[in-house]
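In what follows, a structure is listed as structure tokens, so that the remarks can point back to it.
The complex appears here minus one protein chain, its other protein chains still in place.
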Amino acid sequence: MKLTSLALAAGIAALSASTVFAEDTIKIGVPVGLSGANSVVAPSVVQSSELAVDEINAAGGILGKKVELVVADDGSGAVGAQKAFDSLIFDKGVNVLISMETSAARNAALPIVTRGKVPYIYTSFYEGHSCNKWMYVNAWVPEQLSSALVDYLAQEKQAKTFFLIGSDYAFGRGVLDYTKKYIEKTGGKVVGEEYLPMDGSDWTAIISALRSANPDALISCTAGGAPNVSLGKQLKSAGVNIPYGNMAVDEGTAKDMGSAAAGMYVSGSYMTSIDNPENKKFLADMKAKFGDELKTPNDLSVPQYDGIYAYKAAVEKAGSTDPKAVIKALGEISVTGPRGTIKMDPVSRHAPLTMYLAQVQDDGSLKVLKTFENVSEGKQCSFK
Amino acid sequence: MYNRTLKKALPIPALICLALIVLGPYVCSMYLVNLLIKAFFFTVAAIAVDILWGYTGYLTFGQSAFFGIGAYCAGLVFTHLGFTDGNIALALALALVLPAALSFFVGWLSFYRGASEFFPCVISLVVPIVVMQLVLSGGEFTGSSSGLTGFDTFEFDMDGWFWLSGGFMLAVAMAAHFFLQSDGGKVLVAIRDNEQRCAYLGLNPERIKILLMTVLGAVTGLAGFGYASFSGVVAPELTGFQFGTELIMWVALSGRATLWGPVLGTLLINVATGYLSSSIPFVWQLILGLSFILVIILLPKGLIPLIFRQLGKASPMAPELQAAQISAPYSGAHALDMQKVAKSYGSLSVLSDITLTGDQGELIGIIGPNGAGKTTLMRCMSDGTARTSGLVSLCGHDIGKAAPQKCVGFGLGRKFQNANIFQTLTVAQCLRMARFIVEKPSFLQESSVLKLPQYVLDVLKVTGLDGKLSAVASDLSHGEQQALELTMVLALEPKVVLLDEPTAGLTLPERRGIGKIFSDLAHKYSLCCLLVEHDLDFVKEVATRIVVLHHGTIVMQGTPEEVVNSELVQTIYAGARQE
Amino acid sequence: MALLLDFFTTAALLFIVSSGLMMIYGVMKIVNFAHGAIISVGGYAAFMVARLGIPGWYGWALAFAVGFAIGALVERLIVLPLYNRPLDAILATWGLGIVLIQIITMIFGRSTQLVESPMDGTFAIFGTAYSSYRLIMIPVALVLCAAVIGLLNGTRFGIKTKAVIMNEALAESIGINASRIRFIAFSLGAGLGTLAGYLITPLSSVDPYMGVAWLINAFMLVMVAGSSFVGLFVTCLVFGTLQVLVSIYVNPVIGGMAIAVLAAITLRIRPQGFSHV
Partner (left out) sequence: MQQDALKVEGISCGYGRAMILNSLSLEIKQSQCVAMLGKNGMGKSTLLKALCGFLPKKQGEVYIEGKRVTHYKPHRIARLNLAYAAQEQAIFTELTVKENLSLALAHPDTFDQVFIPVGHLFPVFKERLSQKAGTLSGGEQKMLLVARCLIQRPDIIFLDEITEGLQPSVIDRIAEALDWERRSHGTAMFIIEQNIGFALRVSDRYLILKQGRIVDSGDSKAEGAAKKVYGYLTV
């Protein structure tokens, strides 16, 4: 019994091993929320991935191998993410995972990444301090965002008192907690901090609290599109006109919000209006490839694009797709993309970024008001 | 040999599961093994939903909350206290106790006398929402929306996890299988079919449901603990309402009220979802939604029973009947004593100033036109909350505000006007339910012997029901159903028997036989029988005393001759004025 | 003052959102779990109306008509076979909700859509500046309540409906087509649902899940209200006030659960809810 089972197991292991190594393509796994809350931004992420892969293949692939994109739906949640990562790593046998995820999904998936020993480039801004041997992050963390927004409001708008509104989840709380500390450190005062459940849409009580606190400025950090829209509309209809910094709105949503977003200050590492040749080429190529189907590129889809190029650079530097070598190489390479040149740090596993502060115009477009070069990611991880 | 008995103990789907669990790691890909391990834990939760909803009739959206709490017990303890032997024991204990305690509380909140049909369902909706919200607002402690991750957990390899989770699932399924097949387990279906009848058999449906919920809460919590330990992750959505409805969908699609349907169905759906949903998310959701609607409307029994036909059907067995020892008759004063009982709805008085006693050995006929208050009178005798004022005592116990099951405990048996039985149980199972409080049934197996008092055996014989012990109650004729209810009431060995039109729908020979039995009940077995009847001929034959009720009061009582020949009765009851 | 207005406007919104559910539950004791999705459909109707440039006055009529048509279809295909299985009806309508939302997603995509609010800014009332659209919701809710109560109490259809609610067999025995009454009531309920979706869009985002967040609260309110619209009105006022109070004085997260939890407790203590107020 024991012997046969061993033989069987060995046979199956050999079989599955052979299928993995027989591939002469490089598979990039993109687990992303095609359904659920993230499905608002997921299409833009898939589009930028497709562009990157097309470009790389057109230029001869990576180390001569063709690159293949494998997209899987994670349902925007932890349970779905586990399924998606399991499927990508163990069923599809991808060489690398590059994607944005909710924090819950990322956390749920990390043990699988560890088990599967696959490099993972996380391309979503998040609340920070998530560390894993196999993971690199190329998007912003609160340390980078808060300073830009708070400094601008304090200096240009003379805001001394701030009111913070968030969705009650890890990202909302994480970002606002850091923001609060930053405000207090820089001499400002937080006069109120209120949260609504992620799926909440009635901001009445919070707006009442806001009015009675009468702050100089408002900063919000909500969960994705719907709460942003309902909060924006209700603020507007309640006649709240103080400077408003929004830490969680992408360009597409800002456009959707129409007049409710006009005048809002946003910050990020990517805006479509960034003026550099890489971004212009990127936007032109996206437009050419997707035409009317194009989803507005944003601070999630562009890091995704950058992430794929970072992987390419790392594999080429390492000379193979061997996970350990790739992880080592990822800390050594730098890539220049629409967001400028980005070099991820091998110790902190995050990247210093150039941050932009912009204001939403009446037509929904973003106008960059100020640029903050090479904002440090602060203390994140400490790998050697 | 795979004979009938073995088939019953170990049905084909169980064999399929067993084969899968033993061979799984050798034949399945790593990915499939991974999917199945999680599916095994989900299946346990689905079994709990199936037992609660399919068998007991309690539609719950909230089982996910208990699963989630079990998972969080593991996550929280291992994250904040560390992974040590002591903490494993602590986490395990918490994963059993907390969900059980919350289930108990939810059960207590949901099940009480007079709750509307929707109420438990409403509560089950609120529970996961509240639990999830608490988790979300738990900040660093619960990890809020990110959940907890990266905690140390058991270091089994995949195969070990597979066998462990599969074994756990199969153990739960087999335990449920034996329980549901046992005589005692049929009480769940009895509750689903007819809670009122359960109460009037002396059972406490609310208490049984709360107990069931508590046990299943603990089992579900354990499954959650296993899931968290395996995946190394806990997330708020595990506690959520969305997951709760998914459990219902799995059970509904695969076949509620069949144990193995949801077992196989949940595994299949989870595997299919694992392969399909990541490539066609929207269409997959649409397919699930549409098939869910179609199944609910057209195939309420679900899809799996279409494949395994025997799943949905009970395997009817006719036990051997034996005479049981009958408990001693009541020997105190007045078996039934009603003093100045009145009942009114607001200003409308239905009964007033009813003073009536009944002794052992008496057979009292209660007659009166429709609307005279006969049925209300019966209710006042059998349910402490029914009357507005006055005293009622049964066998020397003041019933106060006692619930029907309490009154039954005092020695009461009540037969309703319409056959009030368990529609989906067999005759033998119905009778065994009726014997529940006299002789606790086995919760592990189906007994081959059914002991009943002699007079019950007599009624079964007269009505021919003794030849139909394995027939399902709903397949019986109207008269047979009436007779079945009568035998169920008598199987309680009551001291005071209330009979509301027991002979309606019976044929003439059957009536004669029943009449003889009623006489025996009173005279030979010294019971106190109260008989509401329209058929004056019948009452006259059997009763020792007749009480005439009119406009909510007792207008006359006396021997059958006195009553039948009185002018008053001719006028108000027979409805004819002599001209 | 602003607090008082918060109470009333919250209650008004709750009433608008739950009245459709009430119409269906009151008449046929069927809980329409697709109500959330139907509210979403109303939001998308508002989106279409805005995009096609139809003036607002026709807009709400259109929203109502769309809901009415969906309701009519759903009643015949899904609800009719389930009248005797009310718990299964909950499940089937829940399935329907999933299907509706997926269909919306397939047509319009997952992202939020832009609908400009017809009325921005504030309105000064007793010296307090308050969101004018929210203020408008108070008279809208009152008119809606009056219209529904008028329909049920003042018209022949209403009396017939009440007759069917009270005693279906008797109603049929005097020539009332109970099945048609239920058909109309369900369609009306769905119509009220889309109308609610249309009305709340200026305060909310338009996305496929916009209505789902309201479902549980609406459901709880209807359960507490029993089967009378007056009861629903009172229930909305009481629980709306409680929700605002809890949100302000405790915290908004608990405030979000306030209605569900308080309603459950209310039902446990007083199973008949507010139906006899």
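Just so it is clear, A, B and C label the chains in written order, and each chain counts residues from 1 on its own.
The definition used in the following text is that a residue touches a chain if its C-beta (ideal position, glycine included) is under 8 Å from a C-beta of that chain, and two chains touch if they have at least 3 such contacts.
Remember, it's a predicted structure, so these values are computed and weren't measured experimentally.
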Contacts of the hidden chain among displayed chains: B, C
Among B:Asp85, B:Asp157 or B:Asp537, residue touching the chain not depicted: B:Asp537
Residue, one of C:Met1, C:Ala124 or C:Leu170, that touches the chain absent here: C:Leu170
Missing-chain contacts mapped onto chain B: 369-372, 476-479, 481, 501, 504-505, 534-537, 540, 551, 564, 570, 574-579
Where the unshown chain meets chain C, residue by residue: 156, 159-160, 162-163, 166-167, 169-179
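Quick note on the criterion: only the chains that are shown with their structure count from here on.
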Pairwise touch network: line, ring, star, complete, or other: complete
Chain A-chain C separation of Cα centroids, rounded to whole Å: 37
Inter-chain centre distance, chain A versus chain B - centres from mean C-alpha coordinates, in Å: 52
Chain C, residues touching no fewer than two other chains: 105, 253, 256
Contacts with two or more other chains, residues of chain A listed in rising order: 35, 168, 195, 197
Residue ranges of chain B touching chain A (in the complex, touch as defined): 25-27, 29-31, 34-35, 38, 133, 136-137, 139, 143-150, 231-233, 235-238, 243, 273-275, 277-279, 281-282, 285
Chain C - residues contacting chain A, complex: 2-3, 6, 9-10, 13, 105, 109-114, 116-117, 119-122, 129-134, 202-207, 209-210, 212-214, 243-244, 247-248, 251-253, 255-256
Chain B-facing residues of chain C, complex: 31, 78, 81-82, 85-88, 90-92, 94-99, 102-103, 105-106, 216, 219-220, 223, 253, 256-257, 260-261, 263-264, 267-268, 271
